[in-house]
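The structure appears right after this line, and notes come after that.
Missing here is one protein chain; the remaining ones are kept as they sit in the complex.
Every chain is named by a letter (A and B) in the order it is written, and numbering of its residues begins at 1.
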Amino acid sequence: MKFGITRKTNNSMPELRSFRNDVNRLFDDFFNLRTAGLFDSEWLPALDVYDDEKNFYIKADVAGIDEKNLDVTINGNVLTLSGKKVEEKKDEGKNYIFSERRAGSFSRSLTLPSGFKQKSIKGELKNGVLTVTIEKDKTVKDEKIKIDVH
Amino acid sequence: MYTYNIFNDMIKLRTIFDDFFDQKPGYEASREFPPVQIKEADDRITIKALVPGISTENIDIQLVDDSLVISGVKKDDYENHPYIRKERLFGEFKKTIRLPYRVKHDEIKADLANGVLTINLSKSEDAKPKKIDIN
Partner (left out) sequence: MMTEANSKNITENRRVFQTPLADIYETDDIYSVKLEMPGVTKENLNVIIDDDELKITAESSIEENESDLKYADFYPKNFSRTFRVGNDIDRNKIDAKLDNGILTLTLQKSEEIKPKKITVNQVN
């Protein structure tokens, strides 16, 4: 467990700031992803993460993947997108001038800020884009509660 | 005069204090568990010992000559689950408190509440302060 001084975050939009930091970190620390090994993923879908008043949104480019090969799970605050792009059989007869498209499995995880409703998370796959929608939880969580001692 | 210290099984010579008029012979207790406080009034001695989580059947109090012996066992309430922190100490304990006064052996009262053991001892008649008339 961590010791030491714990800084209280500035209360103006703490969640969104830490969320943005998490996403930025995902892009910066490319080799330090919190997921089960970057080296397990043969490719990574590009992500867009944004929000509005009501929800958080995560859009991932997953063209060529069927819903049955896609997994979205929520574990506490961590949202994990994973899946498998099935490799197309390379035609014997065709002459490949350029072969850039990759196949294989991927996994990306994001830590969501704490103000969200877990039961509201929805995933939609359309035109090769997976959109995960997470409803924000506006209820004030930081009320003081006095606990009765018996 | 000899004092018998139960812990070491050694006989310890009790020294006579030089400044007889300034200092009464003091109390002595080992540094070990439980921590105690000793208060003294004209007619009694009150000892408080901190024994959180120990029940009466695991505490033994005895008067041995003019020493009070508090002994027993603090049982480990260990549960078979992963511990994030384990700071509390457990085990058998024995503490001897050497009393500078004689006390009435048949007038000891002990109470246990909120993890504090309170022992009240009555001083023997000859230990109480008395006014002496001067002719």
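Everything that follows uses one rule, which is that a residue touches a chain if its C-beta (ideal position, glycine included) is under 8 Å from a C-beta of that chain, and two chains touch if they have at least 3 such contacts.
Quick caveat, the model's predicted, so the values are computed rather than measured.
Asks: If you put the missing chain back, which residues of subunit A would it touch?
Replies: The missing chain touches subunit A at positions 1-3, 5-6, 66-67, 70-77, 114, 118, 121-127, 130, 132, 141-142, 144-150.
Asks: Over the whole complex, note the residues of subunit B touching the chain we left out.
Replies: The list for subunit B reads 26-27, 29, 31, 34-41, 48, 50-55, 77, 79, 81-89, 112-116.
We adopt the following convention: only the chains that are shown with their structure count from here on.
Asks: Rounded to a whole Å, what is the gap between the Cα centroids of subunit A and subunit B?
Replies: Once rounded, the distance between the two centres reads 63 Å.
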